[in-house]
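Input: one structure, supplied below.
Showing chain A:
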Amino acid sequence: MIRDFGVVWSERGLLLEGLENTAIIAVVSAVLALAFGAVLTPALRSRHRLPLWLARTFVDGMRCMPFLLLVYVIYYGLPSLGLRLDNWGSGLAALVLYNTAYMAEILRGAWEAQAPEPAEAGVAFGFHGLGLFRRIVLPPLVLAAGPVIGNQMIQIIKDSAFLTTIALSELTHAASSIQSRHYVPFAAFITAVFLYWGLCLLVEAGVSALGRVAEVRR
Partner candidate 1 sequence: MTASDALSILKGAGATLTLSVLGILLGLPIGLALAIARWAQVPLLGRIVALYVSLLRATPLVTLLLLLFFALPNVGVPIGPYSAALLALVMNTSAFNCEVWRASLLAFPKDQYEAAQSVGMGAALRFRRILLPQIARASLPGLVNEMSMLIKVTPVLAVVGVVDITRAAQRVGAETYEPLPPYLVALAIYVPIVFALLMLQRWLERRQSKAELAS
Partner candidate 2 sequence: MAAKILNVVGVSKTFGAATVLSEVSFQVDRGETVCVLGPSGSGKSTLLRCINWLERPDAGDVYLNGARVGVMNDGRLMLDRELSKARTRMGMVFQHFALWPHLTVLQNVMEAPLHVQKRPHAEVRDEALALLAKVGLADKRGAFPAKLSGGQKQRVGIARALAMRPDLILFDEPTSALDPELVGEVLLVMRDLAREGMTMIVVTHEMAFAREVASRILFLDRGKVVETGSPEAFFTNPTSERARQFLQRYADRPIANP
């Protein structure tokens, strides 16, 4: 068993590259999803029927869809419609599309929990539309929604593992490759498990730090 871990250690380059790729794709999709989600959130609270209905359908649709099926539809299915994305493109597209819906919903929930006064004050001072949203509404929103966004970040990290099925060289794929070449399944995958755990602890630490920042500004 110790020998097995020695093998994994000798392949640490591959493992670290996988970890790096996991981190990259998770962070990039999270940032993009948060950005797109923030754009979508006002539609979820819109008083006009059409934008509300469209946004609602998109969000609920993504929530009811298994993530992996979305990946397969994009990677295997879209080429037949003329849109061919490689595994990184498909993975990123799937993660961003899927989590835009979740981020929009999270921000909507946080928005509704906010007190209306600061926004009203913003309006009274002449802020409106996009400016109002970006400078007055959004910052406290993101701070308040921190823990929930953190949870979603963890979810994104875990969903990225599904991309091993389309041969994207993230962490699980690296562990799988080490396993299949050296026959060290336990050592390889347990190491991956602890690396995922480490990533999640990092996210939770980040959320706590954000929480402390939020406390000061409350």
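Structure notes:
Convention: a residue touches a chain if its C-beta (ideal position, glycine included) is under 8 Å from a C-beta of that chain, and two chains touch if they have at least 3 such contacts; residues count from 1.
On how the list was made: all candidates are chains of the complex that A comes from, given by their letters.
Bear in mind the structure is a predicted one, so any value in this text is a computation, not a measurement.
One candidate from 1 or 2 touches chain A in this complex, that being 1.
Note for the complex: chain A touches candidate 1 at residues 60-61, 63-69, 72-73, 76-81, 154, 157-162, 164-165, 171-172, 175-176, 179, 183, 185-186, 189-190, 192-194, 196-197, 199-201.
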